[in-house]
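Missing here: one protein chain of the complex. Every other protein chain is in place.
Showing chain A:
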Amino acid sequence: MILIHCPYCDEQRPEIEFAYAGQAHIARPANPDSYSDEEWERFLFFRANPRGRHHERWRHTHGCGRFFNAVRDTVTDKFETTYKAGEPRK
């Protein structure tokens, strides 16, 4: 069971306290109507599937309840870092 560092609690806690929440840094457009069908399709359905560094979101569901961002290596399953939502991509 992986240990995950919650950037809000500043604690290393077991994986079962957290829930995965998909790829990170996909901001909802301020004005979705300005998106073409193709752009909207990409926003809705297209996600990265990298071998290696992956930016992803987690929620400390059974802790503080906050969503945060993480960089995890999909090969080794090791977390490189976690950081608060809204902070720049690491």
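Details
Definition applied: contacts are C-beta pairs under 8 Å (C-beta built on N, C-alpha and C of every residue); 3 or more make two chains touch, one makes a residue touch a chain; residues count from 1.
Just so it is clear, contacts and distances are computed from a predicted model.
One chain of the complex is hidden; its UniProt record names it "FAD-dependent oxidoreductase", one of "FAD-dependent oxidoreductase", "Na+/H+ antiporter subunit C", "RNA polymerase sigma factor" or "histidine kinase".
Listed here are the chain A residues that touch the chain not shown: 1-3, 14-15, 19, 21, 27-28, 31-33, 35, 37, 40-41, 44, 57, 59, 61, 65-67, 76-77, 85-86.
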